[in-house]
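The structure under discussion appears below in the form of structure tokens.
The complex appears here without one of its protein chains, the remainder shown in place.
Entry: subunit A
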Amino acid sequence: MTTSLRTWDSDPVLTVEHLTMRFGGLVAVNDLSFSAGRGDITALIGPNGAGKTTVFNCITGFYKPTTGMMSMRPRDGSLHLLERLPDFIVARKAKVARTFQNIRLFSGMTLLENLLVAQHNPLMIASGMTILGVLGIGGYRTKEKEAIDRARYWLDKIGLIGRADDPAGDLPYGAQRRLEIARAMCTGPDLLCLDEPAAGLNPRESAELNALLLSIRKDDGTSILLIEHDMSVVMGISDHVVVLEYGTKIADGTPTETRNDPRVIAAYLGVDDEEVEEIEHELDETTGSEEGRP
């Protein structure tokens, strides 16, 4: 490569090295290494079943990887080896927040309550591990007001301030996706992992999502790692694209580079059918073995 030093090489917030995850005989992720740059929007893409969500679950501590090392460097300069931490410590100490492919909101709680639960750990300390809070001493009330202000800021940002007191389960799908992102952001993360944030959104909502993600990066300086199938999101906002196929990395680079990578095109990217056929033809001529899948 001729390009100058990139963020993800010079200042990575997350480095994944030789990550392998086996489920019995199935190798879901095979010797994967990549980095996510600080302040970058990194997209992890690949066809269905490529192992993207498994990678996410390893990073956020929900799975313990078979082998491999994942180092997270939050803004405060500390270093956390994610494969050694339980899931809630990954969120609390290593400052990695995540959303889920199938939305997991607290549907019977209001939007505000959802965002307050996300600020559990600082509020818990403010309430003197509950003991002072029950007795009504200590500065819990001011801390709770601050937490509510923070929730208000995020509700404003995702355009749901008017529905702050409604239950989260009452929201339309697109709004639930945005609320889940806001809830993850309320934990004050340095790396936000989004599992298919644009799934099920209409084009307008998906454009709004792009704007939201860009503003999260700009205003809060949070790095974003996302899994996405919607190419308008991936190509529109990401700085760095990592492509997986069958658990193996097949490409890694800027959106333009990956978009033009014949292996990626052959494996996955949403291009016109004719173009795929054309490239398949080319590939057949050059390698004679690889098969393309539109």
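In the analysis below, a residue touches a chain if its C-beta (ideal position, glycine included) is under 8 Å from a C-beta of that chain, and two chains touch if they have at least 3 such contacts; residues count from 1.
The definition used in the following text is that contacts and distances are computed from a predicted model.
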Completion exercise
Per UniProt, and picking from "Branched-chain amino acid ABC transporter permease", "Formate dehydrogenase iron-sulfur subunit", "Anti-sigma K factor RskA C-terminal domain-containing protein" or "Amidohydrolase-related domain-containing protein", the hidden chain is "Branched-chain amino acid ABC transporter permease"
Completion exercise
Where A:Asp87, A:Glu208 or A:Glu257 are the choices, the one touching the absent chain is A:Asp87
Exercise for the section: Write down which of A:Val55, A:Met70 or A:Leu112 is the residue touching the left-out chain. Expected result: A:Leu112
Problem - Selected residue (touches chain absent from view) among A:Ser35, A:Thr53 or A:Thr187 - result: A:Thr187
Exercise for the section: Extract the touching residues of subunit A with respect to the undisplayed chain. Expected result: 60, 62, 87-89, 91-92, 97-98, 100, 104-110, 112-113, 116-121, 123-124, 127, 130, 133-134, 136, 140, 144, 148, 151-152, 155, 161, 164-167, 169-170, 183-184, 187
